[in-house]
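Inspection log for the structure reproduced underneath, given as structure tokens.
Only one protein chain is missing; all other protein chains are in place.
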Amino acid sequence: MTKKVQQLDRVVIRFAGDSGDGMQLTGDRFTSETAQLGNDISTLPNFPAEIRAPAGTLPGVSSFQVHFADFDILTPGDAPNVLVAMNPAALKANLADLPGGADIIVNTDEFTKRNLVKVGYDANPLEDGSLDRWVVHPVGLTSMTVGALADHDISKKDAERAKNMFALGLLSWMYSRPYASTITFLERKFAARPELVAANIAAFKAGWNFGETTEDFGVRYEVKPAKMSPGNYRNITGNVALALGLVAAGVRAKLPVFLGAYPITPASDILHELSKHKRFNVTTMQAEDEIAAIGAALGAAYGGALGVTTTSGPGIALKGETISLAIALELPLLIVDVQRAGPSTGMPTKTEQADLNMALFGRHGEAPAAVIAPCSPSDCFYAAIEAARIALTYRTPVLLLSDGYIANGSEPWLLPDVSDLPDLRVEFAATPNGEDGTFLPYLRDPHTLARPWAVPGTPGLEHRIGGLEKADRTGDISYDPANHDFMVRTRAARIEAIEVPDIEVDDPDGAASVLVLGWGSTYGPIGAACRALRQRGLPVAQAHLRHLNPMPKNLESVLKRYGRVVIPEMNLGQLAHVIRGRYLVDAIPYNQVRGLPFTAAELESMLEDVVKNV
Amino acid sequence: MTKKVQQLDRVVIRFAGDSGDGMQLTGDRFTSETAQLGNDISTLPNFPAEIRAPAGTLPGVSSFQVHFADFDILTPGDAPNVLVAMNPAALKANLADLPGGADIIVNTDEFTKRNLVKVGYDANPLEDGSLDRWVVHPVGLTSMTVGALADHDISKKDAERAKNMFALGLLSWMYSRPYASTITFLERKFAARPELVAANIAAFKAGWNFGETTEDFGVRYEVKPAKMSPGNYRNITGNVALALGLVAAGVRAKLPVFLGAYPITPASDILHELSKHKRFNVTTMQAEDEIAAIGAALGAAYGGALGVTTTSGPGIALKGETISLAIALELPLLIVDVQRAGPSTGMPTKTEQADLNMALFGRHGEAPAAVIAPCSPSDCFYAAIEAARIALTYRTPVLLLSDGYIANGSEPWLLPDVSDLPDLRVEFAATPNGEDGTFLPYLRDPHTLARPWAVPGTPGLEHRIGGLEKADRTGDISYDPANHDFMVRTRAARIEAIEVPDIEVDDPDGAASVLVLGWGSTYGPIGAACRALRQRGLPVAQAHLRHLNPMPKNLESVLKRYGRVVIPEMNLGQLAHVIRGRYLVDAIPYNQVRGLPFTAAELESMLEDVVKNV
Amino acid sequence: MSEIQGASPPERPRTARNRTSSGADSGRQGVALTLTAKDFKSDQEVRWCPGCGDYAILAAVQSFMPELGIPRERIVFVSGIGCSSRFPYYMNTYGLHSIHGRAPAIATGLSVSRPDLQVWVVTGDGDALSIGGNHLIHALRRNVNLKILLFNNRIYGLTKGQYSPTSELGKVTKSTPAGSADSPFNPISLALGAEASFVARTIDSDRKHLQGVLRSAANHQGSAFVEIYQNCNIFNDGAFDLLKEPDTRDAALIRLEHGSPITFGTDGEFCVVHPPGGFGLEVRETASVSPTEIVVHDETVTEPAYAFALSRLPALDLSHTPVGVFRKVSRPSYDALVRTQVQEAAAKVTDPEREFASLLSSGDTWTII
Partner (left out) sequence: MSEIQGASPPERPRTARNRTSSGADSGRQGVALTLTAKDFKSDQEVRWCPGCGDYAILAAVQSFMPELGIPRERIVFVSGIGCSSRFPYYMNTYGLHSIHGRAPAIATGLSVSRPDLQVWVVTGDGDALSIGGNHLIHALRRNVNLKILLFNNRIYGLTKGQYSPTSELGKVTKSTPAGSADSPFNPISLALGAEASFVARTIDSDRKHLQGVLRSAANHQGSAFVEIYQNCNIFNDGAFDLLKEPDTRDAALIRLEHGSPITFGTDGEFCVVHPPGGFGLEVRETASVSPTEIVVHDETVTEPAYAFALSRLPALDLSHTPVGVFRKVSRPSYDALVRTQVQEAAAKVTDPEREFASLLSSGDTWTII
């Protein structure tokens, strides 16, 4: 039976199942196949804080959404076109996000009385007509997988486990994905147990063939490759990109990298990734807590390494005192905060942008530091390098604000040429800089205002520094009022003096009256909304802040060029407050704190209102 | 010999000497005598971070300034009329602050070659004419004391030590102070060693008699009592007032007070003071660190006590994560920050106002808390009570920002009638508040938005709470996006909903075009400067913010009433930034970060410029 | 003067407390009540991974609770963060799920200010020994009246499998792909070095033993530190199998019983001796030594060197692992000493407002008329 093939320009698929069903892996594989095909992609994993909540319950549902298209896309998609629901809980938890007419592929084997009751279904939704708005494809995923593997010498449990590969096979068929990489992946993953390689491949093929054969799936879809710049690509998550960016910074600075970290969701993967790259002279230390982690990183920085610490909200709260010390010591240090929903423990696996205040203001005394934020998964790579540039050039702590959304989300990344990356080499102090061969640890470079980085081991530069106020030039302890005033202002000035690129405005025909200003991970949804509005003839301008401290020099004039400035944030208006205070611009905050990224649609409708009311 | 008696309306005296010379005690005693007499008073101690830096060195100089007058005064005085310099270091360290014509009383015995060299004097300033601008009184303080005590059976060291009492006697004579309280004090202090009581009293009297007899002091001064409201007064420092305010809050709330604290300058004295008042059901715990200190206070608050923690900058930096938990738990908690000069260890014994940002914004996630600041030493008493009122009524952490200046400075305090203090009694939850006898720990009071305070031990209200996001009403763990958004906004709303008194404006004839807005300890110098300007016919209005979060409802209209708003702060403009961001008012920051309070004179001249340029 | 003045709920049960130092804790012991395990189950769905050792511990604790004879409302579970720290949600008592590592500090404030409560701390090897190590050792040194249950699975569960301070040297985990480089703490030794007055160890899978240890901990005045070996079947499965598998456990598990000679094995064929002149303990075949050479376990030995020596018995490979109460000695609890100071001072005050007024006007005051 030959199936009709229909062309689509974009599709959003959400795989949803129990925490134990392997949905993250399934989504990853589908993404990888899709990448091979050359679509543009954006993904959004969403999983519970519990490791493996009780099977079949709503809190146990884990999902992975992938958006792919034949043009360049900016978000993982507002609403799925297809939902794969491995059990009743997955169906129930995700239904509200599905627009009418979407496809739902359900694993009927899990729709038992017991499982239905567990999630509060009185009747079986597959039978009571409640799903009539959608196109439901009931598939006995488990039983068909087990059936297909009857000849394999594996346990029933292992056979059942392979059902995610059956589902992947089916979806791969539906969207005509190339699957060679999945086969290789399975061979590698189960290398130690060949029987599982065979079984999983068989399950995958069974799913593929099922699509090919069954009448239920009358149409097969194709999404053509996107037009993307030529080059070598890989799909990458923000956390991995950030880790690789740190390695790149070390390589380009010709400095060892020292990461002090304490595990915390959603930042731990940076530690995991970096600990694999020792060969680049990268040392990772899992410290006893966040304070020790940044302490060790600072100690390493004092010794001449590129010191880094990675964490999330609760950990950032603990690092303030040491960041303040690093500010007093004027040493380079990277502090990565992968933000999650707060306050307190909050919702560890959900995203948020509410640590900006903490990054800018969360230290006692006047303790300014540089702050930057990446805007997409792959941008985490470049943001890490930029953070290192600032830290090394200006001898200052730099806070880098990623968040759960881009940390776990992924997108295709055009691999850079390593030698094109910025040259980050630094010069350590080697000789005395004062009169009579003395060394003045706080004598500054007149241009960068940076003090010398004089690492232990350098003869003749022995000196003592600490967290007490220091006299200008000599660094000796000083309680002199005028010196303190001078030093406080100098520390502020040296952050202000950091050279950062001008902010760019995306205002294609310069006709916009409304500027949408964002920072961090909202770049994608804001960009998608602006595009959609422009396509509809409503001109809006977009500008995205990468450097949050210091801010670009041209920002003020950009802001003042527009009648209205709107600032969407996943917090209660933190950047908006800062912009208002600095530039006295009546910026309108648009806020949402749901632990989820904005959808392009909601931003579009909000902006439409603003544009119409200017 | 009878001396001329001259009337003065105000005098500023600075006692300065080595850390071991007992200058703080001497100043205290002089202050106490002056209080007895009924002058208005304001004091400013100033001491090094070292316990007892090497004798005779500049870093070892400790001083105490007292300003007293026959009218009400607001500051310890910009410049001393009299400097008592116990050694060359004390002279050198303080000379720059002395206006020409001021009296200098020097202890000539210490002006030895060795001591002069130690502080970098090439020649003896008492002899080389370099002090010609001032009226120098050379006195052999040490030798005369030792001489006066020749008959006493004490060691030479003890005799020499009594020289501060000689100096006190001399000054007490000069300013006609009643000294009965000093005699009582000495009797109490040395009760265990009667020979020292006798010696110190003898030294005091020798000093007094020396003034009476010597030709060098031709004039004796009198400063009449100030007109002050009738009542019972005592002289009080901010730290003691704050501690007593906490005791008062416990007494008036009929709750036990639990202080968890870790020693840190300049906050430790609150711990010391409170630990003396166990009889008011006050428990003090010196914890292992600042995190444990606030943790224990929070645990006690959970158990139904008035939980308090006291610290300074580096400690506040460590408490953020637990404050964030307290915000999630919605429990009352007082966090007292006696600010000192930062960043990092900074200048521990010097004052600053640079923790405002930290208090307002220094937590991860959206974690709003109430913030208030006292404006003078005695006001610390009332601020503590007000902080307790907010915490107990609204079930929220409250940050109270004192600083080193008012913490150690003192002023006369009209003792309140205890029964006039606010009634702070609270009601613990006693019965289920939900349907079917269930208990809903996050069901709110519709007016205050406070949740019930259901302390362990209450039968039927067993419940579980924590730092994960909680469902509205039930408090169960919730990852629901809409619930999170709701809870984040509710936590913000409940802080905004706190009722605080309107801000008052001091604009006697409503003619001012310039408003000076301050907060915290700058009240005195700003007030003094405004008075001086008004006396010169330049109208300026003064308003002082006690409530920094939420801000008074009328603040916006007050700000907009004036053509110019000036905000002087001992930081780089933290309040100014907030005011600009909130109200889009182009407030002018005026900043100084010298570890010292503003002088009224410098504010006066700055404001004069502003007024003239409106 | 009670620990909460005035505004306390009317029905709150109060027990008589005298004001002597030991008496200040006595409110924690209750009277017989007719509660069952079910009464200690909260309405929250338990969300650990299927098969997690935490389930067994929860069930053991819930079914043990009734014998305390303490009403539910007087029991509080305080935890930090970690899989184990979800524990309080499942107990139908008061419960506080706090922040990572800080439970002992928070519980200290609660316990010191509320002697009428019985405060339990539930924590993990990361929570208690990594980020929370300082609070733990300080609680132990102070001897705060806390029952501390450390669920030791030798891994970070909640953050998905990094090594912990009890993981063995060379452990390969997500954060140590080349093997960890830090040798672990021995939690029992650490607690003893920190002056702990009660130290015990037990295993998730042995409910009877676990409850025996809980019983002993519950009636201890001061800090009771209980290490519970707990299987994390997702990230460190089988870590304690040697002590659980029928074919190995008898030769590995040494059950300490107060007053009994320390023997173990299927038929007591192994024993623990104290070689003369030495400081450590050694395992021998029972048949090869004279009965008098076998160490008779005494948990009350004041000298901690004995319990310390016991704690060194297991090689890191668990080959000889004592379980039971290592040490249980009596010294005043911090809470009792602090409460006594406060109560004795407060007892002298009948009218706090008047007393406060006189405090205000003490010292150097003056009057303006």
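Note that the chains are named A, B and C in the order they appear, and that numbering of residues resets to 1 at the start of each chain.
We take it that a residue touches a chain if its C-beta (ideal position, glycine included) is under 8 Å from a C-beta of that chain, and two chains touch if they have at least 3 such contacts.
Note that the coordinates shown come from a computational prediction; the quantities given were computed from them, not determined experimentally.
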Taking the complete complex into account, which shown chains does the hidden chain touch? A, B, C
May I ask which residue of A:35, A:69, A:144 or A:186 touches the chain that does not appear here? A:35
For the chain that's not shown, point to the residue among A:5, A:123, A:415 or A:511 touching it. A:415
With the full complex in mind, choose from B:92, B:278 or B:534 the residue touching the hidden chain. B:278
Who touches the missing chain here, A:18, A:50, A:321 or A:337? A:321
Can you work out which residue in C:215, C:284 or C:312 touches the chain that's missing from view? C:312
For subunit C, which positions touch the chain that isn't shown here? 130-134, 137-138, 141-143, 165, 178-179, 181-186, 189-195, 274, 276-280, 301, 303-306, 308-309, 312, 331, 334, 337-338, 341, 345
Kindly note down the residues of subunit B that lie in touch with the hidden chain. 49-55, 57, 59-60, 261-265, 268, 271-272, 275-276, 278, 284, 286, 288-290, 314, 344-345
What residues on subunit A make contact with the chain left out of this view? 32, 35-36, 38, 181, 185, 225, 228-235, 244, 247-248, 251-256, 258, 260, 277-283, 285, 287-289, 291-293, 295-305, 307, 321-322, 325, 329, 415-419, 425-431, 455-468, 476-477
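What we mean here is this: only the chains that are shown with their structure count from here on.
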For subunit C, which residues are shared contacts with two or more other chains? 81, 99
Residue numbers in subunit A touching two or more further chains are 49, 59, 314, 344-345
